[in-house]
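Only one protein chain is missing from this complex, and each of the others stays in its spot.
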Amino acid sequence: MIINHPILGPRDSQEFTYLGDASLIDRPDWQADNAADQFHDYLYLRDNPAGEHRELWFHEQGDRSWLVVTRNTVTHEILNVELARDVARARGRSK
Amino acid sequence: MTDAVMNAGRVAFQADGSTGARKGVQVNRLDGGLIKGSKALSFTFDGKSYKGFEGDTLASALLANGVRLMGRSFKYHRPRGVLTSGSEEPNALVELRSGGRQEPNTRATVAELYDGLEANSQNRWPSLQHDFMAINDRFSNFLTAGFYYKTFMWPAAFWEKLYEPIIRKAAGLGSISFEADPDAYDKGFLHCDLLVIGAGPTGLMAALTAGRAGAQVIIADEDFLLGGRLNAETFGIGDLAGSAWVEQAQAELAAMPNVRVMPRTTIIGAFDHGIYGAVERTADHVLAPEAGKPRQILWRIYSKRAMLAAGATERPIAFENNDRPGVMLAGAVRAYANRWAVTPDQTVAVFTNNDDGHRTAADLITKGVKVTAVIDTRADAPKVEGAELFAGAQVIDTKGRLGLEWARVRLANGTTRDVPCGALAVSGGWNPNVHLTCHQRGRPAWREDIAAFVPAGELPQNMSVAGAANGDFSTAAALRAGAEGAVAALSELGIEAKAADLPEAEDAPINVTPFWYVKEGKGRAWLDQQNDVTVKDVKLAHQENFRSVEHLKRYTTLGMATDQGKTSNMGGLAIMAELAGKQIPEVGTTMFRPPYTPVSFGVMAGRSVGEEFRPTRKTPSHKWAEEQGAVFVEVGQWLRAQWFPQAGETHWRQSVDREVLQTRNSVGVCDVTTLGKIDVQGKDAAEFLNKMYANAFAKLPVGKVRYGLMLREDGIAYDDGTAARFAEDHFVVTTTTANAVLVYRNMEFARQCLFPDMDVQLISTTEAWAQFAVAGPNARKLLQKVVDPEFDISNEAFPFMACGEVTVAGGCRARLFRISFSGELAYEIAVPTRYGDAMIRKLMEAGEEFGAVPYGTEALGVMRIEKGHAAGNELNGTTSALNLGMGKMVSKKKDCIGNTLSERPGMNREDALKLVGFKPVNAADPVQAGAHLMNADGEVSAATDQGYITSAAYSPVLGCSIGIGFLKRGDSRKGEVIRAVNPLEGKEIQVEVVSAHFVDPEGERLRG
Partner (left out) sequence: MRYSGLKVIKEALTGHKGWRPTWRDPEPKKSYDVVIIGGGGHGLATAYYLAKNHNITNVAVIEKGWIGGGNVGRNTTIIRSNYLLDGNEPFYELSLKLWEGLEQDFNYNAMVSQRGILNLVHTDAQRDAARRRGNAMILNGSDAELLDTDGVRAMYPFLNFNDARFPIKGGLLHRRGGTVRHDAVAWGYARGADLRGVDIIQNCEVTGFRIENGKCLGVETSKGFIGANKVASCVAGSSSRVMERAGMRLPIESHVLQAFVSEGLKPVLDGVITFGAGHFYCSQSDKGGLVFGGDLDMYNSYAQRGNLPVVEDVMEGGMALIPALGRVRMLRSWGGIMDMSMDGSPFIDKTHIDGLYFNGGWCYGGFKATPASGWCYAHLLATDTPHKVATAYRLDRFRKGLMIDEKGQGAQPNLH
């Protein structure tokens, strides 16, 4: 596969390490009342669609960027690639 | 232009006769052809010597020499000859070469002849002519499809003891020599605008069109000669003979710097996003590769567009005894005659359901071969010049034990006629080579007019198909499709190409009446010749409800042989459709998967073999350690010194005990560079580490080091190390050797994805710093000789857990940490890696007066077990801080990765495993890692399991073997005597549960 890195352009996916569902960005608040349940769902119940999937890839043998790749899990077609940091900020993560 | 292209320079038929064969040079050799008839090549088959020519394949050369019998079938050991002239060959498989280069199952049809070629037949004993296992053929009634599922079950034990060993011995085709392959293989990467797969008329026209437009083009063909069927036919293109047109096209392509022509290159698979795998056979056509040159190369081709122009494969017709040596595909017979100047026999008959078969008859007659009959299933078959035609007739049987002698024909009028023939050229029509279009699960569609499947549905991204591969079988259509396809593909890339004026070419219509098998006869009619699958087997599969194409394939093994059913699948499908009362497309096709043709292990492994299987990382002191005669051990990709044997030491334990004792008594030095190192900088560095570690870091003072434990988000401990604070905004973190990459990855994840606005930067510096542990009571004295005098490293100025930047050896920058893994007064000192070698020499020189020893990973391990420090065996991915006895370290006052889920009840059970130490009750008993723990009394079973020993070593300090491990409620069981059982090796000892801190439990030494 080829991942079109937002900074570096097209790179072979072999340079990357795969993590999984991009919702791993949405780490819950440890002080919430139901933090245990939230963390359970966050860590263990991930999206696993047959179709478009937003997922985290790490450019380990490259510039060390974490990327959010939107990829179809049936055809492997890649529809979008973003810097995970931008996605994280857009989802309200900060410090 | 590559060497390979130069070498592949074609040799066309020359008017002056300097090339091309001479009739009768070998018994079945004809005139002409595209071979170099000037120089005879010697080769052997089953030990017998023959001659052939450059440009021959092993198959064409054997046929030229009158050899029709080339192999035996898999199950019935039927005598077999060559069926085809290409990579789809099911029968003519040989063991090529010998020794480490012995190559089983090589298709004689694609093995290029070279001087000295050595081939042997396979799957026969004692000889190809007299094969004892041919007895199977007598029992064919018993050996039908799936017979083995119904039998060999009685008595129960006999399957494994008797039946299966016999079957295993008999099964298989060729054999390997068990010697290591001496040849080298390479891998490479290529990029192009247009990849053209196949260099027949379609592919060549496409490459010419795209090349002329300036696009980056790769054109690849599995054959050593470009041209595809143009080499096998007598058609002209424009004013030129087909092969001459090919020569002209090849010359033009070779002159274009933007075109790479790759003969002998098979595109093996279509992978995601326009990536193709290709295997180039750079040295299979010579006796051995030139020194330093690879035998084959695996290319990963990144294409923006690809055109499949892989042509078509002829399919046979099934009839009784259609597998005898001499029964061949009509297109192959024509190819042997026209390209290789060979006829399989002096008398040939033709059996066809389409006009193409007639071409074979015509070409053979032109070449002076006697064609005894043309048998055409069609009542309205066209006339034949020079041979008898039986229209509306069928071949119903053949005779000839080791080679065809005659064919029995049922004439249209119902009578039979026996037609003498040493070869029978059979044509059942042509199947487009759709394989690569299916590699991403595209499903072909049925085209009634040509009675064949053509590419359809979702093709691999950016692939188009043209020519015969797309069902356009005439030469004119191929040229047109190639040109137009290239223009269309390039226009998508914004490259403007012009379709050239196309030359005149053959444009015969397809005229085929589907005809799959001859119904007459009670004997066997073969579909899959290699696996011995017959029409009867398909009928039986249908009868037993194995009707889905996948069930059919799996039950009968149809299409699962080395040829992947290229000539047999279609017939099986058609028969199943007929039996099921369905249309062929309703039955569907099985999935074509990579590779297109089989690929060697060697080329897929490339250079990653032997010691080069994976990179070797050497520590900065490696060269010095080698000089000391160190024994090395693999630690991941690192090589580390395991121990340093000295003269007189005959057992590793002597060396290790000495290293431990001398370190504990005086001082030892160990290269610890392999530990991961991460520089953490930024205003929020402390807060960031507070999130990363289970224990608190925010308030660590500058100049101090703290031990840190890292949890996964699920609350399991996964790594430990130290973080040293060099400035308010600068930490240096160490990780275990094994987890250096993972910890860094996780920290980057936290930095970019969880806390994107934290002001913190990370960089891995594992390779930037050479780091040495200096441990033992004399460690300070030693270091004081190395660290420059302006730095006070006295106990008061530089106490336990201090860190600082210093200089050594008169100004060399260094980092000093007062941390201890051994439990002794100890330091770690780091210098830029390029000074690592100098540093170890300096340290050892300075330590000489103290008797300093280098110590390796074994002594390191012994000392950490003596201190009860957790390492990889304890941080095994299932143990929590609680298990490790560090439950209290996990701060409840802050958020950190893993703390929430570490509180789940299952991880905090009252009988949780706890890390403790074990001493043998009988001091002579060895404690063994991997032993399980059982109570002092009671049964030994999984149900009574109390835990396990993780690490064990002989402690020279205690004078006995010791261990650490996890024991249920271990922390409250000290003093209890339990059993460490190791039924695997028949051992059981009594051990006392003790603190894991065997040596200096109060930690006085390291503070000294």
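Per-chain numbering from 1; labels A and B assigned in written order.
To be clear about the criterion, a residue touches a chain if its C-beta (ideal position, glycine included) is under 8 Å from a C-beta of that chain, and two chains touch if they have at least 3 such contacts.
Since the model is a prediction, treat every value here as computed from it, not as a measurement.
Asker: Quick check: which displayed chains does the absent chain contact?
Answerer: Across the whole assembly, the hidden chain touches A, B.
Asker: If I consider the whole complex, including the chain that's not displayed, which of B:T562, B:T663 or B:T735 touches that chain?
Answerer: From the options B:T562, B:T663 or B:T735, the contact with the absent chain belongs to B:T562.
Asker: I'm checking contacts with the chain that's been left out. Which of B:V286, B:M889, B:V940 or B:C960 qualifies?
Answerer: For the chain that is not drawn, the touching residue is B:V940.
Asker: Have a look at B:G116, B:G238, B:P983 or B:G1008 and name the one touching the chain we're not showing.
Answerer: Of the candidates B:G116, B:G238, B:P983 or B:G1008, B:P983 is in touch with the missing chain.
Asker: Quick one: which of B:M747, B:M907, B:V991 or B:L1006 touches the chain that's been left out?
Answerer: Counting the whole complex, the residue in contact with the absent chain is B:M907.
Asker: Would you write out the residues of chain B that touch the absent chain, in ascending order?
Answerer: 74, 100-105, 123, 141-142, 144, 147-154, 156, 159-160, 164, 167-169, 171-181, 183, 185, 187, 269, 271-272, 275, 277, 298, 300, 439-441, 536, 540, 543-546, 548, 550-551, 554-555, 557, 560-562, 564, 591, 593-595, 598-602, 604-606, 608-614, 616, 633-635, 712-716, 718, 872-873, 876-878, 901, 904-908, 928-932, 940-942, 945, 948, 950-951, 981-985
Asker: Touching residues of chain A against the unshown chain: what are they?
Answerer: 1, 13-14, 17-21, 36-37, 40-41, 43-46, 48-50, 53, 55, 71, 73-76
One rule holds for everything that comes next: only the chains that are shown with their structure count from here on.
Asker: So how far apart, in whole Å, are chain A and chain B when each is placed at the average of its C-alpha atoms?
Answerer: 29
Asker: Contact residues on chain B for chain A in the complex?
Answerer: For this pair, the touching residues of chain B are 271-275, 302, 440, 458, 461, 684, 687, 713-714, 741, 745, 748-749, 752-758, 895, 899-901, 903-904.
Asker: Using the touch rule from the top, collect the residues of chain A that touch chain B in their complex.
Answerer: By the definition above, chain A touches chain B via 1-2, 17, 19, 24-25, 27-28, 30-31, 35-36, 39-40, 43, 56, 58, 60, 64-66, 75-78, 83-85, 87-89, 93-95.
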